[in-house]
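One protein chain omitted, others in place.
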Amino acid sequence: MNKSFSRAASAMLSVGAAVAALTLATPGYAQSSGPIKIGVIAEAQAVAGSSIPQAAQMAADEINAAGGVNGRKIEIITYDDHSSAAEAVRAFQRAANEDHVNAVIASYISEVVLALEPWTGRLKTVMVTPGAASDVITQNIAKDYNNLKYTFHGYLTSTSLADQVCDASKDLLVKDLHMKSAVVMSEDAAWTTPLDAEYLNCLPKIGLKVVDHIRFSPDTTDFTPIFNKIEGEKPDVIVTGISHVGVQPTVQWKQQEVPIPMIGISSQATNSSFWNDTNGATEGVLYQAVSGPGVAVTPKTLPFVAAFNKRFGNNPSYCGYTAYDEVYYIADAIKRGGTDPDKLVDALEKTHYVGTIGTVEFKGKDSPNPHALKIGGTTIPGLMLQWQDGKQINLWPANVANGKMKFPKFIKVGSAD
Amino acid sequence: MAEHAHLEVDGLTKRFGGLVAVKSMTLNVRAGEILGLIGPNGSGKSTVMKLIMGIERPDAGSVRINGTEVAGWPSHKIARLGAGIVFQHSRPLHRQTVLENIKLALLPDKLTRLLADPQTDERARAIAARVGLSGVLDRRPATLPFADLRKIEIAKAIARNPQVLLIDEPFAGLTSTETAAFSDLICELRDDGRAVLLVDHNVKSVARLVDRVLAMYVGERIAEGTADEVMRNETVRRVYLGGSIETAARPESSFRDRTTPFLEVTDLNVQYGKAQALQNVSIHIHAGEFVSVVGLNGAGKTTLFNAISGLLPYLGDIRREGTSLRGQTAATIARNGIVQCSEGRNLFTDMTVRENLDLGGQHLPAAESAEQIAWLFELFPILRERQKQAAGTLSGGEQQMLTIARALMMKPKLLILDEPTLGLAPVVLEQISKALERLRQTTDITVLLGEQNVTFALPHADRVYVLEHARVVWEGAPVAFAAEMGTGYL
Amino acid sequence: MTLFWQILIDGFAISSLYALGATGFALIFGVSGVLNLSHGALMVAAVVAAWAAGDQLHVGPYAGAAIGVVIGFAASLLTYFLIVRPLQQSSKIREEEKEIFILTATLLWGIMLQELIAYLYTNNAKTVAPIVEGVVSIAGVRTPSNEIFTAIVCWLVIAVLWLLVNRTRAGKAVLAASMNPRGVTLLGIELSQVYIAVWAMYGVLVGVAGVLLGMFLGVSSYSVGPLTASAFAIVVLGGLGSVSGALIAAYVVGYLETLTAYLISPAYRTIPALLLLVAVMYVRPRGLLGRR
Partner (left out) sequence: MRSASTTRVLLIALAVVIVVSFLPLGVSGYILGLLTIAYYFGVFAMAWDLLFGFAGEVNFGPTFLIGTGAYTAGILDNLYQPPIWLCVAAGALAAVAGGVVLALPALRVRGPYFGLTTLVAVLILQNYVVVDAPLTGGEIGLTIPDVITISDAANYEIALWFMAVSGAVLFALSRSPVGLILQASGQDAVQAGALGFNVTKHKLAAFIISAFFSGLAGALMAFYLSSASVGTFIDITVGVQIIIAAVIGGRRTILGAVLGAIFLIAMSELLRPLGDLSNFVVFAMALVVVLLFPGGFFGLLTRSKEHG
């Protein structure tokens, strides 16, 4: 008996041992004169996520090759969060408390970014997200600026995304193809709530009547009923808001030969592997993006894509562009404001940086979306691309277009001129 | 009845689907009395016990404990009213000690009792002392011999101080010394003024203990009285021993393989956990011989057959034509010709009769299989009529015939029949009996039959073994059975 | 009226796919009593293999599909020999606890496969190159040929399975084992071989169901959990151990989902089926055609 209980005791002591082992396994403290550390939290198994650490590392290497920041090198420390909010929080704690990073570039998933947001305030560590879209991120900052000002939204909010889709549709569909009606088709998710609201607001303004608004469950696998319903309503175009799903609706759109083009947000379509993942079903799909292969949004875009392709053998995902830029403007802000978190926030708020997707400027403290990117002409113009024969071709805006709109045979576009 | 009976059962009836398991049963047990409830396997005696305890809900009738009507109550309420049960199988808590297992039974049914009553410990020890478990209080059940596990069950039952105590097969798996000790314990419980209901297979095993015996057969009471009266009762004798028996035994010397019998079982020992299911059992069967193993349910027949079929681990030796069967898989043994019709029949109930037979003949070439089926349809004509019907929809007797026929499809060298008469009506028995007789006369098949129904077992047999409490207690010709073993068997 | 035909046709295709997926799951449970919680992972493995064969080895759609089926088959046997059999034969685990151990171990195994697939091929959704393309019009409903192809292959495979089980000796032994394993042993048939046969059949079913799913709908490594859960739900709804119950349940769930998507909203697609499941569990705890 006693023996078994002394073993029980040792069982519990081993908890202590495990803790001790963890303690020993952690590296020492960073010195303030050492390298500037930027943590990168993303999932490497996801196509969108895998570009983030790669692009960040590339930017760091370039900056270091050019002499670093005030003589200090930039060090990128990556953490795989397996797209789990809980794991991301642990990684963030490690980055802030253990590795003493100066800033974090984290995730393209709104759930993860929102889970990290309170921790930026608690641990007073700057975080920039290269890919999440939820408006809630910046709305939270507005509500509690003093605590959450450490969070920066380095990608477009849902509302901005919808505005860009409307702008592009006005030129491409209404002006060129004389379209008059649309159906909005979005996954039923929190990030699409503001997106759809803005769609419903801006589409009529550009002359597209919204004949139906369909929200479907993000775990939908069979889209046949949805497309059948839309076909019955005979709209000129389907305006999409899809991210969790992507391959499935696209493949079924093709299989069912839905005669209506799709335009809008389709996050997965921005991946260069999307053609292969859908076995080419994506032919003719129009999707919004902030950048595209071969599209010189700024003079920095094409050199970046070429270098990325040379180094990693594939094109960067949309998060790759933003993550690359983020390292640069974080470095720039540190150069201006130093590594003190509050001063770094001030410096970042003053960012005016020409990157690969346009000119990065953040909205101010008094905006309803503080720390969101400014969008439009002189800042982030946005693009509208189309998959054609396995390539992503840019159609809009006209000054950076590198191809013409064309659709697979089954698409009936009425009055093209 | 002058005394106020502790347990009164009146008109108790229970149906399972179409089967009437218990039919209008009436019994009562007074305080300070032991009533033995006996009956062959399938007679419904265990169901009566479960109905009294509330484990099954009766369809009709009344159960009164100390005058309170409890029929239809959940069992925990019946237990709290003063009834206790000792199950045949012991299922103690494995991670707890013996003492804790006993304490469990002393606990009140309350969620608020987070600390045991200080007296609980003392009382548990007292109970343990009474049943003879004092020496092993701090051991875990897994380390105890079988008899001690049974004692834990008794201890748990009496811990609740029941006025009515039901005990299922009290002596199953116990040695004779253990049985004696257990009997004394049960007598003491009666002398405390409790009403005790003992359930067992035959009179003999409980005769020493009981004040009265009630015998059941197919759900109904057939006799009641003292042990002697019941043993003398004609109906009981017919149920257990059958009427006059004609035998047609061939002398053992008439079989050719006298030096190496077809099957020879030597010193077979099988344990189920702690219980000794077979103890030094040796039997042999000659090629072409018809051997019956007679024994009550629980005596070890099924265990013996399963050991021969390779379904159980065992100590000792089983040889077929001189070669040991150890190490062969059950399927190999069956394929090589030792085929068992098991007690549970093991039919493929959702398949048709024909499909069942086809499966039996699947090792044969198609033509041979068809031939065999034709022959079997002659032996059991009813199966021909039923061949497209699902096996599960057949009557019990038809299912039994199908089981035998399916086994015969394998062209067995040795056919083992385990309790083919279980739960069957006399008319059906007659049919099966005739078929067996025909088989015996027209083929040179070897048969090993296990039965508790002596009427069925003896007429065909060349030789008989009697199995009792895991041991062979008698071997001889069928004619000698009634004289030498008759009363002992009741 | 078109709506009626649309629901009828779409519901049929998706239900057939559910039916095929659940049949294998029901078969394994019926014969060997194993609830294989790595079911979804095996299906995804087949899809990803078929996709990778097309994408990286550039084999045609037929060869790709064949490779997918072979991988499903191999993964199924691996699951049996590596995970299930050692646990079934373990002497360290009490009989009554084996069920929870097999559940836990197959669950872990499924997650391992999921992680491995994501590691090798990312967690992006993949589709298998379809064997037939184009659309045809049935009763005024333009239906993708692939949808018809899916339904036909599903029923062909189910029919072949039915013939195999009901018309061949080996198949009958499997069927018999699902009703009474002891009876099979007593007839001289090695149960261990029956188990291997049934896991092999299951492997083919999983492979075919996976590849069809990959052609029709596409899957990602995230689909592992939902696929297992849906097979589990359908099989329990139909009654554990009953293959015909599983078939009926597959159609009930498939049509309920399609009806919801058409008539209520695609956002609530799965909810009525889940509620039905709970209701059936309360009213008929053994499922629609359950025996056990």
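Letters A, B and C mark the chains in the order given here, with residues in each chain numbered from 1 onward.
Heads up, the rule we're going with is that a contact is a pair of C-beta atoms (placed from the backbone, for glycine too) under 8 Å apart; a residue touches a chain by one contact, two chains touch by 3 or more.
All values reported here derive from a predicted model rather than from experimental measurement.
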| item | value |
| --- | --- |
| Chains in view touching the one left out | A, B, C |
| Which of C:9, C:118 or C:173 contacts the chain that the document leaves out | C:118 |
| Of B:60, B:142 or B:370, the one touching the omitted chain in the full complex | B:142 |
| Residue, one of A:144, A:233 or A:340, that touches the chain absent here | A:144 |
| Touch with the omitted chain, as defined above, among C:108, C:136 or C:263 | C:108 |
| Hidden partner interface residues of subunit C, rising order | 35, 83, 86-87, 90, 92-93, 97, 99-101, 103-105, 107-109, 111-112, 115-116, 118-119, 225, 229, 232-233, 236, 240, 267-268, 270-271, 274-275, 277-278, 281-282, 285-287 |
| Hidden partner interface residues of subunit B, rising order | 53-55, 74-76, 79-80, 84-85, 87, 91, 93, 95-97, 99-100, 103-105, 107-109, 111, 113-116, 138, 140, 142-143, 156, 160 |
| Touching residues on subunit A - with respect to the absent chain | 1, 3-5, 7-16, 18-19, 21-23, 25-26, 44-45, 79-80, 82-87, 89-90, 93-94, 96-98, 110-111, 114-115, 117-119, 121-123, 134, 136, 140, 143-144, 188-191, 193, 217-218, 244 |
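Rule of thumb we're sticking to: only the chains that are shown with their structure count from here on.
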| item | value |
| --- | --- |
| Chain-level touch network, classified as line, ring, star, complete or other | line |
| Remotest chain, subunit B as reference, centres from CA atoms | A |
| Distance-to-centre winner among chains (Cα means, whole assembly as reference) | C |
| CA centroid of subunit B to CA centroid of subunit C, Å | 43 |
| Residues on subunit B engaged by subunit C in the complex (per definition of touch) | 309, 311, 329-332, 334-336, 339-342, 344, 346-351, 355, 358-360, 362-363, 406-407, 410 |
| In the complex with subunit C, residue positions of subunit A that touch it | 43, 45-47, 50, 83, 188, 214-217, 219-222, 224-226, 228-229, 231-232, 245-248, 251-252, 255-257, 268, 271, 273, 276-279, 281, 410 |
| Contacting residues of subunit C [partner subunit B, same complex] | 169, 172-173, 175-176, 179-180, 182-191 |
